[in-house]
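All protein chains but one are shown at their positions in the complex.
For clarity, chains are labelled A, B and C in written order, and residue numbers in each chain start from 1.
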């Protein structure tokens, strides 16, 4: 959990705000736990985004997927994202959880969330986190189709 | 759970998408349950918003709150909102849960969520649901301050 | 003819009643009903009205057995 300081500038995301997990995770259990760790009497809003694996992409059926990352740099990139959000909006806490390794359809891939006093900041920060994660954080997806495999080349 | 039909126009929110609850509820347990009831292999994105009671408003400490509603009309208004979102965006499911009765700081007041294939629709629909709920749905808050009580006159 | 009139939130407290059961003439609008039952309270610009649980204009004509409701701006969420 990130501590609340009096000055926005002094707040930084710590390791509890960032998780890279090799294996399944329950996004709603994590959200529940994180909310319980916060002083909710100061927080009016929590916006969260859960991204999961579809069994189709670019018109093809996808059987499974492998998610590769860059140990060390990926964590650093996510921490930078979290800190950027904390500087940019008036938010009380953020959370970024991302899965790596083998993944199957319906599995959760990513969870991002932002807590704030008012909803506008929570929505904006949460949207920023997932948009930036998709364009900046070093993760790569390789899809297994029926008779072939392919690296996803571009995020939408 | 709302059924998925082939045509967007034929989809309608049903009673399971709308809940008015007199008493505490766990938003993340409800989200988890609703996600489990959907065919997640077609759904890549879930955006959810949880609104909870702060212990301050308009510069004053707030001790407790009473949430009044219009039984019958409130449910109708929320169903209309849900259906409006379903017509407007390409979403697979929506959820609106709102608490009524006595409420204390840190308690969850409202949960809205939207599930879709891509994140843009989920974010837009979820934001639409909470913004419209705040301006259209017949709910009224009465705040208990230290030495007085007051009706909240305007939503922000 | 008979209509039910409901009041909510601060308006219910100001008026001192949650509900009226009224006998009214035909072809009355919602604004007419307000003037008839609450002559001491001027129709406030911010006040909202509903007919059979749908938002309507103050000029809407009421039918027998309709449910009319008056309330302040909503503050849910």
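Going forward, a residue touches a chain if its C-beta (ideal position, glycine included) is under 8 Å from a C-beta of that chain, and two chains touch if they have at least 3 such contacts.
Quick caveat: nothing in here was measured; it's all calculated off a predicted structure.
Among the chains on display, the ones the left-out chain touches in the entire complex are A.
Only one residue from A:22, A:37, A:61 or A:155 touches the chain missing from this view: A:155.
Listed for subunit A, the residues touching the missing chain in the whole complex are 51, 67-70, 72-73, 76, 98, 109-110, 130, 133-142, 151-155.
Convention: only the chains that are shown with their structure count from here on.
Chain closest to the overall centre, judged by the mean of its C-alpha atoms against the mean of all protein C-alpha atoms: B.
Subunit A and subunit C have centres, each the mean of its CA atoms, that are 49 Å apart.
Each chain gets one centre point, the mean of its Cα atoms, and the points for subunit A and subunit B are 23 Å apart.
Looking at subunit B, residues 51, 130 sit in touch with two or more other chains. Among the residues of subunit C, none is found touching two or more other chains.
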